[in-house]
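Omission of a single protein chain aside, the complex is shown with its protein chains in their original locations.
Going in written order, the chains are labelled A, B and C, and every chain counts its residues from 1.
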């Protein structure tokens, strides 16, 4: 099964480049299943019904969330949609589901969303949350993709290794910067510490640089606005066999040339 | 001027692979100047006189430090060596220097070390610390390389853009995971959010995986031991012109094959 | 000189009980100088021009701020008023002043406002910030009162002891819970880890309890509303001699009976 996993969509710039990528790269026909993190899809913070509609029209199969799940009030309503999941380690009784099992032309696939805890808000243990969900999910399908939305590299790598041999892929989100440690662990779990984001690469993690720099200089709160220049889709393509073992994982950037070694993205 | 910047050397495994890389890649003849972050060089935490000697025998030109500078008691003594610098935004009167100006066969080069503040200990503002040092350094040389030792991607990208046109290169360290956003900013500052580390890639950010995973599972303190399997040098090569403008920046991994797309590093 | 120092005024309930206390306790005639922390005065978060006017009509001599200084956009404008100071360890060039020297019927008094750094946003070192201001202030007056707005008890006690013999009083704010460690340090600096707040004691640190408890239970963001039941003024009275040495420090609660040992405040 060929799966595309798209990094945090940041605002209008992110949604626009995603739409373009769907068209120009013909993503829908290339991939059996498409997952995208949408925690920053609406103005950089959270998600709304309108943005959900826009993303569903692209025929994305599953939207995952993160620490910004409830930034917009409509977030709670959006979570009722069966294509949208939020971190599974929110307390019980929180609206929405922490995982989904979806059918695709290549078979059933489970997607699990979990939050890290280091440098993040207090939340239930993601390691034990996965342990709890795993037997249930495993009954349904061997193909299990995890969006681990976390900050600290130690926690992310530890989580990936902890799931090695159980999940088909553990893909990190949240930092908005792609990492260069893509690999397949010994027991055939594809892993990447962070897939990056889908939005402007000209600013700072998708936002206009001036107000963020001013915030660091003045220690005063500043309003962050989504940047629109030089948008890029940052994603990974994962190939998984019928038993849920990763065969390959490869980075997908669109356009490819925004980030490339030794050249300015403004040249 | 060709500069090699080596990511956090983690313990014996890191020092060993660095030594190998010096020999097999003939680093000393390829580069005019070699910088390495040594905050984890001694057993994963801090630096000792013995480890300093071992690294200086490789003829490294400048060692930078980070939040682990003073983990070993000898750290204070090591900082008296003129090849070793520690973050410049420690308070005044702290032992050691926050930058150094060194001569090389290709001219003078300044190296500045700074700590980020997001998710890290309280410390002076790195943005203003650089502003203060810059005019002084600029009198001596146009070639300025900054090791920005920080956690949060927002702070790291903001810092890089803030220095764009003033520093020749801003290279992030500390997370021990290399990022895939290498580039040259519009005003010719080479930038990378994190260069990665130099140590075992088989564990978790250079340490044995079992005790780190146990720490996450039990919330009990665990002793971290340096892992030794599958060591890799993670570095960048930066080419800087006489005016201090970056001409190119490229990732250097040795061996290349430990991390590569679609293959397990254990295959 | 008799000084009253009033803990964080939280919203309408806080402003109302303060007004009452001024009248019933005849505060204005009892005290030579009155200081109040106003960082939560407007709806629990920050300050507005309207709230400033309301507080100034009570004839308060000096308003101090904290981490909520800029929560309301008008905060920047309010800081231009010469009776309002904000933490002195904000970066240079931030609007407003970090201390004020005021005249009173009993002589000149200096008020300094500083922020702690443990568990708080990154900011300049409060210890060195005081060292820098001290000689300047000392030229003007020996009577120096410091509002140390901080979270961690270790930092607060350390700061108090560091200023012992230089400041007349170091009064902690921010936690909204009064501490029971009132004392005069050996070198005659009056000290209290936290003076408490001025607002409703029926909720949670001045806010309605339900949404705060829900936040802890659900890990979802909740809007905090100011509670109005059982308001109390929490303050301290400090008596300082002409040389700036504290003669006494005593707690002032109004009404006294809201918090008292062994009785419910709802009895």
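Simple rule for what comes next: a contact is a pair of C-beta atoms (placed from the backbone, for glycine too) under 8 Å apart; a residue touches a chain by one contact, two chains touch by 3 or more.
Just so you know, these numbers come straight off a predicted model, no measurement behind them.
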Identified contact with the non-displayed chain, of A:15, A:86 or A:117: A:117
Subunit C residues touching the omitted chain (full complex): 119, 125, 127-128, 151-159, 161-162, 175-186, 188, 193-194, 196, 201, 204-205, 209, 212-213, 216-217, 248-251, 259-267
Absent-chain interface as seen on subunit A, which is shown: 91, 117-118, 122-125, 128
Positions on subunit B contacted by the hidden chain, ascending: 70-71, 90-91, 93-94, 121-123, 217-221
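Basically, only the chains that are shown with their structure count from here on.
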Magnitude of the superposing rotation for subunit B and subunit C (Cα, nearest 5°): 180
Interchain centroid distance [CA atoms averaged], subunit A/subunit B, Å: 29
Averaged-CA centre spacing for the pair subunit C and subunit A, given as whole angstrom: 44
Where subunit C touches two or more other chains at once, by residue number: 91, 122-123
